[in-house]
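One protein chain omitted, others in place.
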Amino acid sequence: MTDAMIGLIALPLAGALATLLLPRSATAVAIGTGLATTVAAGLLLSGVATQGALHYEIGGWSAGLGIALRADGLSALLLMMTALVALAASVYASAYFNTASERARFWPLWLLLWTALNALLLSGDLFNLYVTLELLGLSAVALASLSGRRAAVAAALRYLLVGLLGSMMFLAGVSLLYAGYGTLDLAALSHMVAPGPSAWTALALMTTGLLLKTALFPLHFWLPPAHASAPAPVSAVLSALVVKAAFYLVLRLWLDVFATVVTPAAANLLGLLGAGAVLWGSWHALQAERLKLLAAYSTVAQLGYLFLFFPLLLALPSGPARDLAAGGLVMLALTHGFAKAGLFLAIGVIQQRCGHDTIRQLDGTAQRLPATTFAIALAGVALIGLPPSGAFLGKWQLLAGAVEAGQWLWLVVTAVGSLLAAAYIFKVLGHAFGHRPYPNQPVTVAREEWPALLLAGMAALVLGLSGAPMWKLLELGI
Amino acid sequence: MLTTQILYALTGCMIVALGLRGALLHASVLQRIVAINVMGAGVFMLLIAVAYRGPGLPPDPVPHALVLTGIVVAVSATALALALVRRLHAEQEDD
Amino acid sequence: MNTMGLLVFDGLLLFSIVGLAWASLATTDVRRGVILFMAFGLLLAVAWGRLLAPDVALAEAAIGAGLSGALLLAAVHRQPRPLSPGATHDSLYRSAAAVSMVVRWVVTLLSAALAGTLAWGLLHAFSSTPQDMLPRAIAENLAASGVSNPVTAVLLNFRAYDTLLELAVLLTSVLGIFSLGPATPGYQPAGPIFDGLVRWLVPVLILMAGYLLWVGAHAPGGAFQAGATLAAAGVVLRLAGRARIGLPEGFALRIVMTAGVSVFLLVGLTLLLLGRPFLGYPPAWAGALILLIETAAMLSIAATLLLAFLGGQPESTGVKAAANRQREEISRC
Partner (left out) sequence: MINILSSILILAGVFFYLAGSIGLLRLPDLYSRLHALTKADNLGLGLLMAGLALHSQDLFTMLKLLLIWLAVLAASATSAHLIARQARRQETGS
C-alpha cells in the first residue's frame, strides 16, 4: 500500500517528463498517467480504510533525519478527490485545447501541478511542505497565464507575488519551529509543541501565509481575476483543488500539529473572517456579470463556510458531536471541489460554443447546450446546499454543531449565504432557460460535457449518499 | 545564548520586515519582486543563525541545506515573475 | 580582544546589510535598487561565511546575488520607457503617490510588529538549550551517506526528496517562461577587450564548475553551485553577443532540461524495484549514485538558469542568424 504513496508522486512527475519529451503523443501519455494516478489514489484510499493511517520513510531514513510521507483518512479522501477532479479535467482538456502547441505547453505543467498537489497532501515534513507549496504555486501561475492575454498575465503575476509572500511567511514560521524544537517532522512536532511565544508566533505566521494562499476574506483580492481569466480546465482545478490544498494545511496545523496551542479566541477570529467571506463572496457572485467571475466569487464564499467550522471544532468537547462536525467540514470541502470543478468546466463549454460568458446574454443556452445547462444546475444544487448533495450534509452538521456549541452567529451567516447562493444560481438558470426562441439545434460535445456532468453529479448526488462510509474513514484520521 | 546568533537572527527579523514593507508598498512591480527577494534573504538569515553553534563548533547542516534549496526556489520564482512582467509590457505596447 | 574585534566586524557587516536592504527598497530608481540588491546579496555571502555556512555563501554569491541580479538587470533594461516608476504600472497597481500616508504608516507598523513578534518568538526559542538530536543523527549516519560533506549528505541523501521536488520547481519555472513567449533578442557582438576576457573566462568557469561538482562530496560545493557557475559562463557568452552559448536545441535541449529530475526519479524508482526504499541508496553505492545525480542535476540547473536569463525558448541558430540581420539589436556593451 505504501507503494501507492510513491506512485501518487512519481507517476504524474514521470508523466510530466514524458509529455515534455514526447510532445506528439502528449495527450495520450497524459490521460494514461491520469488513469494510473487515479488507480494509485484508489489503492491508497482502500489501504487507509483497511489498515488505518499509513506512513513511508523516504530513503529508509527515520522521520526527522529523512522525510516521511503520511496518509490518513483526511488526506486519502482529498487525494481521491484530486485524482477524480484532475482526471475529469484532463479528459476535458484533451478536447479543449485546439492546437498542438497549446497542448504541448499545457500537459507538462498540468502534470507538475498534479504532482505538487499529491506531494503536498502526502507530506509529513514542514520544509518539504514549503517546497510543495512553491511547486504548486509556480505551476498554478504558469497554467493561469497560459492564454497569454493581458488580463490573464496581470492576474497571474499578482497571484504569483501574493503566493510568494505567503510562502515566505510560512517559511519564517518553519524556521521558528526548527529553532525551538529542532525537528521538521510533523508527527514529532505534534508531541513537542507547547503553548508559548515561539509556537504562537510560528502558528500565526504560517496561518497568515496559508490564508493568503487559500484566499480567505479579506486576503481574497487576488483570486477572482486569476481564476476567472485562466483556461477552463485550469480554473476548475485552481478553484476546486489548489486553494483547498492550502486550506488542508491550515486544518492540519490547527487540529493536529498545534492542537494544544490554538485558542478559542483565535478560532473565533478565523470564523469571523469566514463569515465575512461567505457574505462578501456571495454578494459579489450575485453582482457578477460574467459566469466565470460568478464562479470565482462563489469560491471565495464557499471557502468561508469551511472556516466557520473552526470555532465549533474548538468549542465542542471531543466526542460524537465534534466528530460529526469534522466530518461535515470534510464533506463540504469535497462537495465544493467536485461542484466547482464541474461548474467551471460547464462554463468553459458555454464560453467556447457561444463565444462569451456574459450572464445576461445566456438566453436559450438551455436549448442549445442542454447537457451543459444540466451540469450547471447540478453544480448549483451542491453550491446552494440542497438535499441530497454532500453540501446539504455538510451544512447540516455545521448548523447542528453551531446549535450544540451555542454559537448562533454561524447559523445566521449560513442561512444568508445559502439564500444568496440560491439567488445567483437561479439568476444564471433563469437566463439560460430564457424564453427567446433559439434557431440552433441542440449541440452535444461529449468529451467536454461528460466530465462536467460527472463531477457535478458526484457533488449533487453521490457524495451525499456516501456519508456513512466517509465518517468511518475520517475517524481513523484526525 | 550566543551573542552572534542573536545579533544575526535579530537582523534577519529586520530584513524580513523591510522586505514585507517594500513588497506591500512599492508601486513598481520590479521593486516588489526585489522586496520579496529581500524578505526571503531575511528568512534565510534566521535559518543560518539558528544553525550557528559558536566559533569552532560544527554548525547544524540541516538549515544550510534548507537555505540552499530556498535560494534555488527563490530564483525560479523570480525568473517566472520577470517573464510575466515582460509579457505584460509586450501586451501593453501592443495596445 | 579577538571576540571584541569580531563583534565590531559583525556590527559593521550587519549595519551595511540592513542599510543596503533599506536603500535598495527606498529608492524610486529601479535600476539603482537592483544594483544595491546585488551588493546586498554579496554582503550576505560574507555573512554566511562568517556563520560557517560556506556552501550557502557560494550559492548566495552565484545565484542569489549573481544570477538573480543578472535577471533583474535584464528586466530593468527591457522595461518600456518612460522609466519613471508608477507611470508604467498605473493600470496594474496604484501609483506611489496614490498610496496615502495612512496606508504607508499602517503597513510600516504592521511590518515592524511582524519583526517584533518574530524576534520575540526567536529569542524565546534560543533561550532553551539548542535541540541537537538532528545534527547528532546526521553525524552518526554520515558514513553511510556516501559523502563526507554533511550539507551534501542532507541535500542528496537524507532529504534527497526535497531536492528532487526543487529540481521540479526549476523545471516548472522554465516551462512557464517558455509558454510566455520567445527568448529576448541577443546583444551586439562585444568589442575586443570584453571578447578577450570572455575567451579565457568561459573555460575557467567551466573548469570551476567541474571542480565544484567534484569537491562537493567532501567540501563546500555541489551541483547547485556548479550549475550556477556553468550558467554564468553562458550568461557571459550571451552578453558578449555570441550566437552559440552552449545550449543544445530541440529534443537535446529538452533532454538536458529534464536530466536532473529524470535521473533522480529513475534512480529512486530503480532502487524501489530492487526492493529498497524509494531513494534509499545502498551505502556502498551511495557515493557513485550521488555523483551521477549531481552531474545530471548540474546540467539541468545550468540549462534552466541560462534559459531563464534568455527569457524564453531560444530559436534555432539558423533561424536566429537570419532574424539577427533584420532585427534591431539592443546595444549594451
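By letter and in written order, the chains are A, B and C; residue numbering begins at 1 in each of them.
Here, contacts are C-beta pairs under 8 Å (C-beta built on N, C-alpha and C of every residue); 3 or more make two chains touch, one makes a residue touch a chain.
Just so you know, these numbers come straight off a predicted model, no measurement behind them.
Peer 1: Tell me the shown chains the invisible chain touches, ordered by label.
Peer 2: C
Peer 1: One chain isn't shown here. Among C:Met4, C:Val102 or C:Ile193, which residue touches it?
Peer 2: The missing chain is touched by C:Ile193.
Peer 1: If the hidden chain were put back, which of C:Leu73, C:Leu201 or C:Leu269 would touch it?
Peer 2: Within the whole complex, the residue contacting the unshown chain is C:Leu201.
Peer 1: Please output the residues of chain C touching the missing chain, sorted low to high.
Peer 2: 191, 193-194, 196-197, 200-201, 204, 333
One rule holds in what follows: only the chains that are shown with their structure count from here on.
Peer 1: Assign the assembly's chain-to-chain touch graph to one of these shapes: line, ring, star, complete, other.
Peer 2: complete
Peer 1: Which pair, B-C or A-C, has more C-beta contacts?
Peer 2: B-C
Peer 1: Going by average Cα coordinates, which chain is farthest removed from chain B?
Peer 2: Here the answer is chain A, farthest from chain B.
Peer 1: Based only on mean CA positions, could you tell me how far chain B sits from chain C in angstrom?
Peer 2: 12
Peer 1: Using CA atom averages as chain centres, what separation in Å is found between chain A and chain C?
Peer 2: 31
Peer 1: Considering chain C alone, which of its residues make contact with at least two other chains?
Peer 2: 91-92, 114, 118, 122, 126, 130, 132, 134, 138, 159, 162, 166, 169, 172-173, 176, 180-181
Peer 1: Show the residues in chain B shared as contacts by 2 or more other chains, in ascending order.
Peer 2: Correct list: 16, 19-20, 29, 33, 46, 62, 69, 73, 76-77, 80, 84-85, 87-88, 92.
Peer 1: Can you check the complex and tell me which residues of chain A touch chain B?
Peer 2: 127, 130-131, 134, 137-138, 141-142, 145, 148-150, 153-154, 156-157, 160-161, 164-165, 168, 171-172, 175-176, 178-179, 184
Peer 1: Can you tell me which positions in chain B touch chain A when the two form their complex?
Peer 2: Spelled out, the residues of chain B in touch with chain A are 16, 19-20, 23, 29, 32-33, 36, 39-40, 43, 46-47, 50, 62-63, 66, 69-70, 73, 76-77, 80-81, 84-85, 87-88, 91-92, 95.
Peer 1: Taking the touch rule as given, give the residues of chain C at its contact with chain A in the complex, in rising order.
Peer 2: 91-92, 114, 117-118, 120-122, 124-126, 128, 130-134, 137-138, 141, 157-162, 165-166, 168-169, 171-173, 175-176, 178-181, 251, 254-255, 257-258, 261-262, 265, 268-269, 272, 276-281
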